[in-house]
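Working notes for the structure below.
All protein chains but one are shown at their positions in the complex.
Letters A, B and C name the chains as they come in the text, with residue numbers starting at 1 for each one.
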Amino acid sequence: MPSPIPVTPVKLTGKDFKSDQEVRWCPGCGDYAILAAIQQFMPELNIPRERTVFVSGIGCSSRFPYYMNTYGMHSIHGRAPAIATGLSVSRPDLSVWVVTGDGDALSIGGNHLIHALRRNVNLKILLFNNRIYGLTKGQYSPTSEVGKITKSTPVGSADAPFNPLSLALGAEATFVARTIDSDRKHLQSVLRAAAEHEGSAFVEIYQNCNIFNDGAFDLIKDPATRDEHLIRLEQGQPITFGNDGRFSVVHPEGSFGLTVQEGGTPIIHDATVDDPAYAFALTRLSGSDLTTTPIGVFRNVSRPSYDQVVQKQLADAAAEATGTPEAMLADLLNAGDTWTTG
Amino acid sequence: MPSPIPVTPVKLTGKDFKSDQEVRWCPGCGDYAILAAIQQFMPELNIPRERTVFVSGIGCSSRFPYYMNTYGMHSIHGRAPAIATGLSVSRPDLSVWVVTGDGDALSIGGNHLIHALRRNVNLKILLFNNRIYGLTKGQYSPTSEVGKITKSTPVGSADAPFNPLSLALGAEATFVARTIDSDRKHLQSVLRAAAEHEGSAFVEIYQNCNIFNDGAFDLIKDPATRDEHLIRLEQGQPITFGNDGRFSVVHPEGSFGLTVQEGGTPIIHDATVDDPAYAFALTRLSGSDLTTTPIGVFRNVSRPSYDQVVQKQLADAAAEATGTPEAMLADLLNAGDTWTTG
Amino acid sequence: MTKQIRQLDRVVIRFAGDSGDGMQLTGDRFTSETAQLGNDISTLPNFPAEIRAPAGTLPGVSSFQVHFADHDVLTPGDAPNVLVAMNPAALKANLADLQPGADIIVNTDEFTKRNLAKVGYASSPLDDDSLARYSVHPVALTSMTVGALADAGVAKKDAERAKNMFALGLLCWMYSRPYESTLRFLERKFATRPDLVGANKAAFRAGWNYGETTEAFAVRYEVKPARMRPGTYRNITGNQALALGLVAAGVRSKLPVFLGAYPITPASDILHELARHKRFGVTTMQAEDEIAAVGAALGASYGGALGVTTTSGPGVALKSETISLAVALELPLVIVDVQRAGPSTGMPTKTEQADLNLALYGRHGEAPLAVVAPKSPSDCFYAALEAARIALTYRTPVILLSDNYVANGSEPWLLPTVDELPDLRVEFATEPNGEDGKTFLPYLRDPRTLARPWAVPGTPGLQHRIGGLEKADKTGDISYDPANHDFMVRIRQERIDAIPVPDVDVEDPDGDARVLVLGWGSTYGPIGAACRALRERGLPIAQAHLRHLAPLPANLGEVLAQYDKVVVPEMNLGQLARLVRARYLVDAVPFNQVSGLPFTAATLENMLEDVVKNA
Partner (left out) sequence: MTKQIRQLDRVVIRFAGDSGDGMQLTGDRFTSETAQLGNDISTLPNFPAEIRAPAGTLPGVSSFQVHFADHDVLTPGDAPNVLVAMNPAALKANLADLQPGADIIVNTDEFTKRNLAKVGYASSPLDDDSLARYSVHPVALTSMTVGALADAGVAKKDAERAKNMFALGLLCWMYSRPYESTLRFLERKFATRPDLVGANKAAFRAGWNYGETTEAFAVRYEVKPARMRPGTYRNITGNQALALGLVAAGVRSKLPVFLGAYPITPASDILHELARHKRFGVTTMQAEDEIAAVGAALGASYGGALGVTTTSGPGVALKSETISLAVALELPLVIVDVQRAGPSTGMPTKTEQADLNLALYGRHGEAPLAVVAPKSPSDCFYAALEAARIALTYRTPVILLSDNYVANGSEPWLLPTVDELPDLRVEFATEPNGEDGKTFLPYLRDPRTLARPWAVPGTPGLQHRIGGLEKADKTGDISYDPANHDFMVRIRQERIDAIPVPDVDVEDPDGDARVLVLGWGSTYGPIGAACRALRERGLPIAQAHLRHLAPLPANLGEVLAQYDKVVVPEMNLGQLARLVRARYLVDAVPFNQVSGLPFTAATLENMLEDVVKNA
């Protein structure tokens, strides 16, 4: 099916996507890097700015739309996927992006998120995961590690976090990926794949909150440790990492999960396998501790989007319709048992 | 840790668990069988009736608490897990059960459900899944098959359903099981395992709504077809089914999922493996079409319950406390910089 | 045998039986036939919250009341003249509502020991003199139906099920109703089961013939057509009319309609109805919950659709936060609240008007919006159009307060032509509106409507961002400026207050009334009937009925000032009364009934009689 989104007539640049609003995150916040990466990336899509909409909830990350010279809505806490669903379903000619945080998407907004994924609404959902509530000044979030000490949990949080990608897969997501604020190229490669995907694309972006959870992802960012912990998934490539690729991600016989081994036969990454069990196994490689953390596209499979089905139902109905809307309305009003007096 | 729930001094019977309220489901509704099975089962637990609480949301299924001679709350749509969490966490001496429907738990209540599971709150959650909205007279639900024709979807629903067990596993559930209204023995065996589990136990019960979705589970209930489609999971046993066990559930080499094969080497069921990838793979065996549907306990692993951690934090704080609450309060009020005038 | 034919001016019939007895269908058919005869009608269905409570029990009773007359009727009638009781439960549950002398047609087959015991009848009321005050017609409905269908080739269960058609046939004979449309209806309904078409038709005819031939019924009645405004009519329920009004709003605004809804009694039928009209470009989305439903509708409005969400009280409560966002965004949005009895889950199938406060005040911060209410089933059509008009023209959320009584009740509707419906076309912004000719100011207001421009995504050059944080006047940028906030809070209120709405009409035929009854929404019928009855008795009384609750009609203060006494009957504890007291400092006296049932005309007549006599 050809995309209903028109192509931009003039080539745009990253600068075209900067709005006139002053950016107001804390100096050093990872959100800056993500913003810059996205602004630079957008022209690639050849979508006119006016056909692009960013919808966000509430949180530091959710300030994002203000900084993009596209249409945008900074909505309310947790509800961006729901609002974006209405927009996307009714306007197939738009490219609709959701920007959200770990609290916004997974705490208050968890239900809308999983339903958007289940429905496969044509949304690109970017979850800026800093594992903390930034805007409300540092409470733990549903992605904070167990025992996290924050203002609201002075002796440590009592609950296990979500693994956002596992949750997304459990919710039947068709596209699931992870990337990092600090790696612009990787971030953009993931966005590229997400943008090409028809249906919901769920992208977790690890983002540093240098005020309330500084260094949360240092293990996989710091050049000194990064290579020993970060696993880059590449379609069709064996999954290895570590200095000189000394670690392999292997699939032990009889096991359903994956483990990391020095040497060994790495599995070949294939995000397109239909059974989500593989991608699910991949998501379990990393927990809160990040020791073996895959980034890249975990799953990328095709299933009709909600938007497509709804539009098809509308088109089918329209095709059967005869006469002007006014005439049809007159018929509708006069339908059923009527009688005339006079 | 010894259970904080006392043991009943006198042996109870199923009749003791019947309340004086007239049961008001449609004649033939699967809810009757579930009710009878649970009433018969409860005495086994040796828990006094007054220590047992059923909390439900809204829906046909959610009428359940009225019929149990225990404490009970028929709350509001979707919120039972949240309300039960507050009760369970603050009252470790109670056995708290949640009764919910596919709409109640997975549509409006999806967020509370996944968070209760993530936290591992000590709740036994029974989801009566009839794949339809019964109480509101027959709209499709998040477990209805794609293309379902209902009052709200006259040309078919446009969205893929949840697999409730996959979702639960994606949400870090520690105990996940499935059973059927019509198989009392199986139902009770699953309840037994759920009751023994410390933390959240999530049990999906296939339930026939003979008014709005009659026969939804006939394939796995009808003696003529049942044995060829229903897979009974038994801990430590090979997973086979079909007449004379002619089908095996096998784990093809290199695969992360499971498939069904005539003959072949069946895998041995082990619900206690820590990696949820196995249980997840099991849940993918069955989709909306029920052709190969496992029932039984999919996953049963141990992780501290939210209740335990919270109680421990309270106990630790109490252990450090000195003096009467009144004296401590006086100290608290007088803490920090004070000054006295006179 | 020739039967006597007696003329009546009005009749109230109640069909009552078990939930499984098909009473709603029976009532519907009778109503439809009656409508075609040209009587004026009003109906009131009444069914249990349970889908199918245990057969034969009191909570399982389902009933349908129809009032028809040779003049215009305003209510479904207070006390039935005729009760059709399909079992002992139906008899017991409804007896107290009957007038003395009423006809009771009972299905004797169901008066078994077991069934009697189920509802606590020690002995059969048919056998003692407890029904002496009524005119009882015992009819073996089930067995006669089964007998009549002996050769119809259907299972006994199906034959038994057709007993409602037997009853309908009998009633149609009694009241001289035409039956062609019912026969056609049966053909449509059972299109895939020709055997059932035959069986049901046969049962209907058997009932008719039974009336014609048996001696048990000596009299037939006729109710002459009412003199109604000439035109084409159909019978319609409030929920249907409301759905059609939304479809019409789409056609007349040339905008796609997007409904985000989560099922809830008694609003679900609007979703069901709209789901069938995709050919009009109507999208219906069953959302995961009420918050998502209103969110999706708001998202669609943002994209240039007419966003609508339908629900009942609990749903409005959940939607509050998002409605507050819609107030801040100043986008069109129609929120339909089909009220039911609360608080909490309350009595989902019963009626109430207790969400007025919620509609007016149920949001955090100062978050004003418009509120309208329909006064009758067919008026739901026009109320929906009016809600859409205000939403689209003034870019504001509008709450439409229907209730279970109008939603499920029905009445004849004089069908409008499409042309006479209001033109709801809107203009989207397409050009920069800044003084420099280049800037777009999303919060620059139209001086006439105080509405901001509706610049939908896809419009080149008008990219802008909106959100829930306070916005600077004109630019819409985030602003924490104190003076700006004060200004924006006031202008949001002002723009609602300034919406021009029609003056409220006062019905005071002789102009000599000293008492005014002020109502809103679904109480229109009973209040009107009570006023009419009083006037007929020579007691002058004036009636004013509000369609617009926010803003209030400009002339309301004046109207209230003209009367010595203002009475406000409501199915709540006095919410409108409080509003007008605060606004006009008028000692408006509330009269409240919060029983889940509509006022009867008699209740109001009694109360108002006292007021008028003491005024």
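Quick note on the criterion: contacts are C-beta pairs under 8 Å (C-beta built on N, C-alpha and C of every residue); 3 or more make two chains touch, one makes a residue touch a chain.
Not measured: the values here are computed from a predicted model.
Residue-wise, the contact with the chain that is not shown comes from C:365, picked out of C:120, C:365 or C:434. Within the complete assembly, A:136 is the residue of A:136, A:272 or A:291 that touches the hidden chain. Although one chain is not drawn, its touching partners on chain C can still be listed: residues 48-49, 59, 312-314, 316-318, 320-321, 324-325, 327-329, 339, 341-347, 349-350, 352, 354-355, 357-358, 360-367, 467-470, 480, 482-483, 485-486, 489-490, 492-493, 572-573, 578-579, 581-583, 585, 587, 593-597. The omitted chain makes contact with chain B at the following residues, 19, 21, 48-51, 53, 55, 58, 65-66, 68-76, 79, 82-91, 93-94, 111-112, 115, 310, 313-314, 316-318, 320-321, 325-330, 332-342. Against the chain not shown here, chain A presents residues 22-27, 58, 60, 74, 76-78, 107-108, 110, 133-137, 139-140, 142, 151-155, 157, 211.
One rule holds for everything that comes next: only the chains that are shown with their structure count from here on.
Separating the CA-averaged centres of chain B and chain C is a span of 39 Å.
In chain A, the positions touching at least two other chains are 111, 115, 310, 313, 316-317.
In chain C, the residues touching two or more other chains are 278, 288-289.
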